[in-house]
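Here the complex is missing a single protein chain, while all its other protein chains stay put.
Moving on, here comes chain A:
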């Protein structure tokens, strides 16, 4: 065990104590104060690693878990993992501080809340530190489960449960595909370690499982990071308490997919499929999210769609950056490596400003009782601090100076412009789309950022529409967004410190083959008059223009037909799936025993008979056959007659007699075939059975009166003939193919070995005595069963008879 393991396991261990703390100390102390210790400790602890990681001293620690499966608890700390670890613990600490003021200790089930939150935090740390892909998968599903629990925290509400179920379905679907992809990867490489895979990249790309593994793993990443078309769960997840939305659905869990893409870029990157899937889906998501965000009236929904859009942006940057691996060794690789730097940079920036924005929205919700833009307005004078925070966050998201979003947005434009000049992967024809989509999406991003700030804080104050009288939030609730907002501004002014200690090591982890100095690019706010700046100015101008005329065109967006949205496709898919499976089940599970017998015998005939015909083993030989005498032939004819009599008898009595006849004829056959014991037993048993039938005669149900003879059903006849034919064919075929001598010659020694002259009896009680013992048990159990069935008279049965 190393402290790295402790970091991952600490939240899980602490979660064990949360219920105790809650039980004994509530309502004196808010449970959150204790929980707050965990992320703060871990954050400070992780900070200690920053200098050594930035020098390239990565950390690898392993503890055996299932050594015989090569499945070890292997943790790996490099630049990429460290950034995520710091985001998870840092924003985790702020969110817990925020939740202390947001969640009432008198009315909320805080123990559930913090247990789920700690589970999530531990799982997320596990995801970003795992080197073993199976371990990664374990933690990955733990984040899905804890996120499910957190979304449905207010489980009394139907919408919470629906949102939780939807996110569960989609993320688990992705998780399972990812598992399949992981298994394929480990089949290709023979290892579970991501680092070992990266060192054997050459073998991977040439394998036939390469493309399936890539697509399956990307499915996992896209579902988790709410990429198009799997983005629908994220707006539904907004039913969670706001601290959860801020933490899971803006800063951490949705970035797990991004992390996965970044982590596997060295494995899959440099291939055209990876480039197009990641950057293409990212750009589509970017546009889709920003278009949808503009028309939302609920603040959290707006932020949800903006998160989707920003995740698409980061995803597309990682896609473009993967092209650098194609050019490994040449100068061109440094051009695309900048995209990865921008992706990591925007990832950090997005976590800061989106976290702050969610917290501000939570404050608005908390203080006014609504999140509906149509009811809000004119809050600037009442909530000046929240207004400032919202302004900083939103303008950073819009990509304006002097906020960190500006820097990463500029780098995003640079990367997209570079991508359009790319000469590989068919980019010469479609490359121009990249900057165009990026620019249009940025205009819409600008618009919804303006909506977020100005529709909420400016305009007319409408106190009659609000449930509460609004006032500024308590200080404790404001501190976390203040910290995040100061980071937003701070990163703008000192981006290069961040770059040196965090961005460069992380980018190096994403593109390990490249020399270190490609990432040592100075990030500066002023980079001269270039296309990027012109694009930004265009975004602002068009954005303001469109915002002014918003009323005239936003209706067009809202007119998009409801049945064609992804949500209704999802709902329809679920509904059809349920209907279809019910229909199918009701179709064949009829509840009629006859149908099930038809299936059983039908399959027997088709499979066994079919296999016999297909395998060409039908060879008959009658060499060893005994001759047929007249007497035996007559008995066979009598047997057939008796059995047809059972079939066609009109009364029960006739059937019983015919059945007895069959039994006696069989015992005569036993006599002919030199089996005296069998003949004796058969005779006695047949007599007793017939007596039994006759004893029950008066109690037995009569044959249906309408037609004494059995109604004829062609299907029954076909099935029966099939079974008979199959059995006959098998008997004939096996009779003609005797493989080796029977072992029965051994039993000739029964006198010497067992002291018996009757060989059959010696077999029954001596050589194979256990059979006989069990047969006696069967008889006893049957006797007890018969006795019970006759004697036992449960109340329920009695009642039934009365009601009839």
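In this section, contacts are C-beta pairs under 8 Å (C-beta built on N, C-alpha and C of every residue); 3 or more make two chains touch, one makes a residue touch a chain; residues count from 1.
Here is the rule we go by: contacts and distances are computed from a predicted model.
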| note | Matching the hidden chain's UniProt record against "Quinol:cytochrome C oxidoreductase", "Protocatechuate 3,4-dioxygenase beta chain", "Na(+)/H(+) antiporter subunit C" or "TusE/DsrC/DsvC family sulfur relay protein" returns "Na(+)/H(+) antiporter subunit C"
| message | From the list A:156, A:517, A:585 or A:625, pick the residue that touches the absent chain. | response | A:625
| request: Among A:41, A:388 or A:758, single out the residue that touches the unshown chain. | output: A:758
| field | Touch criterion as defined above, residue of A:26, A:112 or A:643 at the omitted chain | value | A:643
| Of A:67, A:202 or A:742, which one is in contact with the hidden chain? | A:742
| field | chain A, residues in touch with the chain not shown (by the definition above) | value | 590-594, 597-598, 601, 620, 622, 624-628, 632-633, 636, 639-640, 643-644, 646-647, 652, 655, 659, 662-663, 666, 669-670, 672-678, 681-682, 685, 688-689, 692-693, 696, 699-701, 703-704, 710, 713, 716-717, 719-721, 723-725, 727-728, 731-732, 734-735, 742-744, 747-748, 750-751, 756-760, 763-764, 768, 771-772, 775, 778-779, 781-783, 785-786, 789-790, 797, 800-801, 804
